[in-house]
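Rest of the complex left out; these chains stay put.
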Amino acid sequence: MATPRPSSRLRLYWLTDPSDRGLAVMLLTPLVLLVGLVVVYPVARLFRTSLYNHALTSGMPPEFVGFENFLLIAEDPVFWRVLGSTAIITAVTVPGALLMGLAMALMANLPFRRKWPVRLSLLIPWALPLAFAGLIFAWFFHSEYGVVNDLLRRFGLQPVIWFNSPFWSMAAVCLTIIWKTSSFMALILLAGLQTIPRSLYEAADVDGAGRWRQFREITLPLLRPAIVVALIFRTITALQTFDIPYTMTQGGPGDATATLAMYIHENTISFLDLGYGSALAVVMFLLSMLMTAAYLRMIRARG
Amino acid sequence: SAETALRIFISSQHQPDIWREVLDRYQEAHPDVTVEIETGGNTSEAQAQYLNTLMSAEDSSLDVMILDVVRPAQYAAAGWTRPVEGVDMATYLPAYAEANTVGGDVVALPAFADAMFLYYRTDLLEKHGVAVPETWQELRAAAQKILAAEGDADLQGLSFQGKAIEGAVCTFLLPLWSLGGQVVEDGEFEMDDTTALASMELWKGFADDGTAKPNISEVATDDTRREFQAGDVVFAVNWSYAWAQAQGEESEVAGKVGVARLPAMEGGEQVSCLGGWEWGVSAFTEHPDEAEALVKYLSSPEVAKHMAVNGALLPAFPELYDDAEVLEAAPWFADAKEVVETARPRPVTPRYAEVSEVIRTTLNAVLAGVTTPEDGVTEIEARLRRVLR
Amino acid sequence: MGSILQGKALRLIVAGVLLINGLFPALWILLTSLKSEQELTQKPITWLPESPNMENYFTAFTDQPLHLFLFNSFMVALLSTLLTLFVSVLAAYAIARLNLRHRGLILSAIIAVSTFPLVTLLVPLFEVMRGLSLLNTWTALVLPYTVLSLPVCTLILVSFFEGIPRDLENAAMIDGCTRIGALFRVVVPLSAPGVFTAGILAFVNAWDEFLLALSFNSNPALRTLPVGIQMYQGEFTFPWPVISAALIVGIVPVAILIVLFQERVVSGLTTGGVKG
Amino acid sequence: MGAVAFRKLSKAYGQAPIVQAIDLDIADGEFVVLVGPSGSGKSTILRMLAGLESVTGGEVLIGGQVVNHLQPRQRDIAMVFQDYALYPHKSVRENLGFSLKVRGVDRAEAERRIGEAAEMLGIGHLLDRRPAELSGGQRQRVAMGRAIVRRPQVFLFDEPLSNLDAKLRGQVRTEIKKLHQMLGTTILYVTHDQVEAMTLADRIVILRGGVIEQVGTPDQVYGNPANVFVGGFIGAPAMNFLRCSVRDGVVDYAGQVLLTGRDDLPDQVLLGLRPEHLAAGRGQGIDLSGVVQVVEPLGADTLVHVDLGGALVTARLDPALRPQPGSRIDLTAAFANIRLFDGRTERALPCP
């Protein structure tokens, strides 16, 4: 046997033939390095800054204030308002994108002879840079020059001044986000769908399950890991919703569609209040982790 | 020889080629200095985004940067710009002296000027025998008259910026100033509720009585320009850039455009809102002296004239508006002088960004009908008081 | 198959709706790109361009180095995709297959990376990149983009790897592969749809990003598409037709490229491999 | 009811014909076993009957009705898949109960049937496991159980016992037989196991390359194979064939006269002899002699492979007999056990 005995040449053995743990370390190293290099310092600084009163425009050096920023946040009515909008956007667009994405994925997975039109339609929303999606949809929803109102008019309906009302503004923003993000869902779910063995559907067919039943009993459970992944990240990005309302409504009317991320952006980039902005970011991080934990628990509970 | 390489930041919309010409001249005069242009994001916002990142990181790669007129105070407070010494600010239009002076320090020097104008349709005014309005009330009457006579459903009397963008701050301030109001004085919050309310009510009134469109809350600067240019607007409040476009070959209204000072409130004075850009020296520059010298040059009458003639940029020096060469290149500058002279800078405070945010979102909410003018004023008052504490 | 949508008519209707949903905005942008500026302010609005012409495309390419933007975006996206895939494949395998003790914790940590809004990391990230002398290089973008995409890609791959029958991997190890060999020669090809999806995600994440691209690469020759397209804007002006043209040039080839690529990824590969 | 019929049923993948215009009638309640070499289209036929595979040509009838266009679930069949196709995310219990749940069978009844099937298959203790935690044979039994809990019109079994040990296989086979007698359901059953085929079948269908070679009762196909292929395929070890020439009614193999007085034969015949019909010794009818090549003691019998000078024949002899490889041996067979086939067409000829 050409292989060395483990006991005699322990070190070499470890290198050529890593145990599970050694191997795990090896495999996770690139990730850890990259993440460490790129975000650990920024994140550490973020946490630190959140404990300081660090408003550049005050002309004063940063001052350690402990959790004061967080107390301020709790008392900040704007924070609660943007948090509310963010919650609405999350609550509407995450399920919305999930349903839409699921429909798109199921459709793209159908054995159409030509798959590319469906797949293209699935990808295009996504390939459209986020920075422009909001602008373009603002244009679509424009009360006079927008194609949406034009269509409403053509169908004999009353056109809406979308951005004049908090409700319709929010609706337009949510629709746009759903449009833009369902591709993300659809792609992940489509990939998941493709790995479900056909034979299971055959077995279910023979067992007498109709399409809906098959969907519920086979597709959904087997798709669950993919759904959870998609949900986790969609939720995180929904909590971070920024570009679309920022370019579409500037948060208007008033601050009806302003989101937490916009508020963070404003505080950090425009107001240069780094302490407060960082504290807000930490709050957002905590919220994200809370949601993630809930999802992870969901997989573990039933997985 | 110790050659100094300077790097200046210009937005690519501000005609970097023409700036290059003046920089080349400067290099000829100062062989030991080379100046490189860095062009960045085209909007004030994109530049702020970029510059704020760079400056927060205390980056020394830029020596000189162009700043929107609302920013020098903020940059100075953050310690990002270095005061310029030995400049007689009196040579500039007074508003620029004000905008660039913080606590006695000159924190930046004007690059070029801008202001808001009243654009109007000479043909329509003439046709209906209406004079150029000098008060908003006159404007309303004129617009109503023309609208009624024209009977064109697509025609609107007045277009202004109601979207929650920076322009909306000017929209709010114009009537307020006209009535002698203020928002910030010497860095202190100093707003008079009656003038503020008058402003809110004025704009909301325009939307309600059909002088302006009901969707005014979604109108941004360029929407105003585009609609005016399409012939759908009688009066428009806009910056100077719209002039060239309105008279351009793609315009429906070329040759039928007039500009004037913005109307006053009844009993008030005619004021405009100051725009324009400033040169600032980065606090992190490794060549402070050379950078300062360069800024002084760039902010000199000589350069301003060159830019006016070749780039149609409004000069920050009053005398250049009477300069023959300038007027030959841009005859309408003659009309602009008055406007620029009566323009006021937006509140000069390090917390301007917050001030702006409060004002524009509130005005937007009022115009959209989400808040009443009264509540809007109360809201502005409450929030600004906290910001400017 | 796995669809609740049955009946040809219903299927076609739904397909139609989804097609319109996906393609209409792009189509509208395309139409806009063929219109003139004035046509946009006509009332009522026109659908088809009155006198379609390619002038805006011409402008898009002459006004700004659009080809450079495309090239930069493409290269940055491609490099970051490759790097992301490599790193996340390794990590995902470790998480999916090796019985790690703190699996939940590791997963949460990875997810945590993506929970910070970029703006708040911008300045320190800038300092990091400056510290590494990477500003104004593709790498300055490739690295953060990779990190941005890593969490989602890793999680996707984990869920895929878990679905691959272990015996296939076992067979490969018996056949003489190392675990890593088995990973790349069997597990990865069999997770093709997942790897591919992760790839597109990474690609589009990089393709889309604006903030870092704006701040880290001030050299115009290194501008990426989203930053580049902004250059058509003025302070106030937003030339829709030209920007539309630039967007079409930016989106369509990429989308088509991805679709073509995807057509080649065979689906449902695991069938026929094992009994059970 | 549960009668099944195929009318010119065909299937092709691309150009390759897999099943070629098959005609077959299966009476209600009949137990039909499909046998044939690997790849001969057995699974394909079951799958077409189940509606899982599209039909290239011809018709499938269940209960007298053409079902070509019916969905599998509308055909009221139960099937054991050759590759099991268990639901990986469901426990064994859920796997077994799924079809009942779908069809709205009430809980208690479902539990009862699951219990019965699990009992019968000896998987009662595995009900809460997932398929991935089962051994190969256990999985197969779950697959089997999934079909059994149903009470369909037609059962389709695709090699349902191949991964079970002989003992268990025997047990389950008996249970299947009982089930069939009890329910009277039509059954189509694919197997490679001779014993299963012989003991379970009312009729056996032998397939080759997608074509039916013979249909008959076990006795018929074993005793009177329609052609050389069937003769060789049914029975293990396989039938021995000796290529003989016929002249003037005399059949001789390599110069050795085996039969005489057969004027009805073509000039080339294949003489078929089953291993179990060969005995050591001489004089029972025809005699052969050759050299022992390999001896395989099976316990209950001994297989002896004998070289007759060109052809190799296998004889199943008494386990006590252990001839030495290399030694000469005499073999004999009764005339009644000889089968004759046309040397060219390979079809059966009248027996001596």
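Letters A, B, C and D mark the chains as written, and numbering starts fresh at 1 in each.
Going forward, contacts are C-beta pairs under 8 Å (C-beta built on N, C-alpha and C of every residue); 3 or more make two chains touch, one makes a residue touch a chain.
Here the structure is a predicted model, which means the values were calculated and not measured.
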Complete complex composition as a label formula, though a single copy of each is shown: A x1, B x1, C x1, D x2
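Everything that follows uses one rule, which is that only the chains that are shown with their structure count from here on.
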Distance-maximising chain from chain C - centres being C-alpha averages: D
Contacts with 2+ other chains: residues of chain A: 144, 197, 199, 218, 269, 274
Chain D: positions in contact with at least two other chains: 83, 86, 88
Pairwise chain contacts under the document criterion: A-B, A-C, A-D, B-C, C-D
Of all residues in chain B, those that touch chain A in their complex: 48-49, 52-53, 56, 74, 77-80, 163-165, 213-215, 217-218, 350-351, 353-354, 357, 360-362, 364-365, 367-371
List of chain A residues in touch with chain C within their complex: 20-21, 23-24, 27-28, 30-31, 34-35, 37-39, 41-43, 45-46, 100, 103-104, 106-107, 109-112, 115-132, 135-137, 139-140, 144-147, 150, 153, 179, 183-184, 187-188, 190-199, 201, 211-212, 214-215, 218-219, 225-226, 228-229, 232-233, 236, 239-240, 242-243, 261, 264-265, 268-269, 274, 277-278, 281, 284-285, 288-289, 292-293, 296, 300
Residue ranges of chain B in contact with chain C within the complex: 11-13, 38-44, 46, 49-50, 53-54, 56-57, 59, 61, 154, 220-222, 225-227, 229-230, 232, 239, 241-242, 245, 250, 252
